[in-house]
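If you scroll down you'll find the structure; I have some questions about it.
Note that one protein chain of the assembly has been removed; the remaining protein chains are unaltered in position.
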Amino acid sequence: MMGLPAYLVLGALVFSIGLFGVLTRRNAVGILLGIELMLNAVNINLVAFARFNGDLTGLVFTLFTISITVAEVAVGLAIVIAIFRVRRTVEADRLDLLRG
Amino acid sequence: MSSNAWLPLLVLGMPFAAFLLLAVVAPLRRSGPRAGLVSIGAMAIALAGALTVWVEGFVGETTWAWIPADGGPIATVGLLVDPLSNAMLVLVTLVSLLVQIYSLAYLGDERPASLGRYYTYQSLFAFSMLGLVLAPGFLQMFVFWELVGLCSYLLIGYWYERPAAARAAVKAFWITKLGDVGFIIGIVLLWSATGTFEFTDLFEKAQEHALAITGLPTIMFLIYLGAVGKSAQFPLHVWLPDAMEGPTPVSALIHAATMVTAGVYMVTRTEPLFALVPEVLTLIAWVGAFTALLAATMACVEGDIKRVLAYSTVSQLGYMMAAAGAGAAYAGFLHLLTHGLFKALLFLAAGAVIHAVGTNDIFRMGGLFRAMPQTGIVFVVGTLALAGVPPLAGFFSKEAVLGGVWEADLTGPFLMLALTALLTAFYMFRVVFVTFFGRAHAGGHPHEAPWLMRGPLWLLAALTVAVGVRLALVGAGGQEETPAWLAPLSIGLAAAGFALAWAMYQRGAIDPARVAAGLAPLDYLARRRYGLDALYTGLYRGFILAFSRLIGWIDRYLVDGVLNVLTALTLRAGDRLRRIQSGRAQDYVYGVAFGVLLLIVWAQLWRQ
Partner (left out) sequence: MTLETVGFWVVAAVLLASSLAVVLTPNLFHAVLYLAAALVATGVVFLLLDQPFLFAVQLLLYAGGVVTIVVFAIMLTERLVGERIAQTSRHLVNGALVSAAVFVGIAGFLLQAPIGAPRPAQTVDTTAAIGRALVGSFAVTLELLGVLLVAALLGALYLARSEE
């Protein structure tokens, strides 16, 4: 029987890998993929804690997280498409209009 | 307020009211002669008041608290009326009035706005001098002392577009300021030792021998320094000849009769205090006599008529101070009064000459007696008075001074003063002969001055004669009996000087050039004013300007430098920090990740 720490460490690993993707990917969609991984890791965490503490709330929370992630991905990609239409690129380095 | 007080207050207030009116109401001031009439009118009322006060013989003191405190006011302002101040009141108001009337004609060519400015300053000066004379204590005296100095600066520099005049005004201010520094230090030290500024309190303490404070000689010497500056004693006499850059009526008023006499007046007023420090008095006598002699030698080689009179004033001020130093302050004050009359007369007459001929140089004048007989007559009257010829006023006061100095066993000063009497007669008659007699120079049409100028001249001449006659009849009223041989001696010295001048300049029997060659070293030094002016200029340029440059450097490079460095740092830091805002979202995620790491570290530490 694998204990709680195993699941949590697994989640932490996936989180870090996702963070690495967010930090290094050039393509905007690639960054979004990294975000997906991070959110996934969070879900693993939630479910593991819910299972080991016997609390239902974590499961419901996971459900909501998944739904909200879907919504966020949809809107985010819509934005990416809109940007692509205007600037003909989705390279994150080029999207620096907020430069100070 | 008692009836004794409102009349002096009126005398003091009239010129002040005129000054305020002219200063505030600009259209009135800019109208020129009308401003003059305002000032003259106020002065006339003040003169009437002063005459009433003097004739009635008011005595009394009225003060109001200026800085109130628990144990009585720390400082007061007010009016101290006694025979000493009454006499000064009359002198100041009379000479001021005559000078202002005279100026209407002398400065008739001025622009109206400038003329208005002149009369504003004149009124301010009259007010300041009267306030000084009426001061019941050192503090008020010092305030008006400084005001008088300010007016002197303003009036010397009246023609401020002329660089020489501007420089002379600044020089006068600086040199007298040197004396004033000593004055205020002395006043404050005296106050810290005795707790009061008031004259009556101090004189009471002196009477009760309660002023035996250590360092009183030093304090009184410091106070005397103020008189050294203001009354042009050696070595702070150098500003007075240069002050001749101002208009002649100004010279007549403040550099003959009133402002420069403030120092003498102060020493005379505080005579009970000076009597406690005989060593300082001796010093005053020696310095006074030396100043008299020094200035007389410089007057002998001077060619500018106003400068001769200026050196003569310095010399006569030396007489007055020597008398005060000899303990005969009354004699010195008498000389102050008489000298005020005939020196003002001489200056105004010189002004008439300058106005007619257009130059100050006596060697460019000559034979003016034919063209300006009235001016000539009054000038000769003034010269006779200055040389000390009876029965004119100067004779009696000079005799009183010499007598006082002799009685005090001050042989050195006495000899110097006697020699000065000879030289005084000599150089004054030298001016008379060169200017009014001899060959007339071509060019210009010298004419008599207008009546506005001649009137004051005749009045002053008449007063000189009248005062002299009165003194002859009533007696000078000194405390000691003068030795019998003194009167013949002073008359003899005057006659000798006259004869010498007549021989050299009128008859041509003795060649002035050969005399000068014979006395070559003295002549050389006297022509260069004994190098004192150069010394002062050198010190000024060397120290003060160098100090200013240093301060300027510090301000520019250190003070401003600090600010500039700070701003540059801020700008550069801002530029560097700006790169954080790259506009790229991924860089911001880096920031968030760093923040999370920091939080983790902090939480770990906190757990322990």
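Labels A and B are assigned to the chains in the order they are written; within every chain, residues are numbered from 1.
By definition in this document, a residue touches a chain if its C-beta (ideal position, glycine included) is under 8 Å from a C-beta of that chain, and two chains touch if they have at least 3 such contacts.
Since this is a predicted model, take the numbers as computed values, not measurements.
Engineer: Write the list of chain B residues that the hidden chain touches.
Structural biologist: These residues touch the chain not displayed: 586, 590, 593-594, 596-597, 600-601, 603-604, 607.
Engineer: On chain A, what residues meet the omitted chain?
Structural biologist: Residues 1-10, 12-21, 23-30, 32-34, 36-37, 40, 43-44, 47-48, 51-52, 54, 56, 59-60, 62-64, 66-75, 77-82, 84-85, 90, 93 of chain A touch the chain that is not shown.
Everything below uses one rule, namely that only the chains that are shown with their structure count from here on.
Engineer: Which whole number of Å gives the spacing of the CA centres of chain A and chain B?
Structural biologist: Between these chains, centre-to-centre, one finds 94 Å.
Engineer: Looking at the complex, which residues from chain B come into contact with chain A?
Structural biologist: 578, 580-586, 589-590, 593
Engineer: How about chain A: which of its residues touch chain B in the complex?
Structural biologist: Its residues touching chain B are 19, 22-23, 31, 92-93, 95-100.
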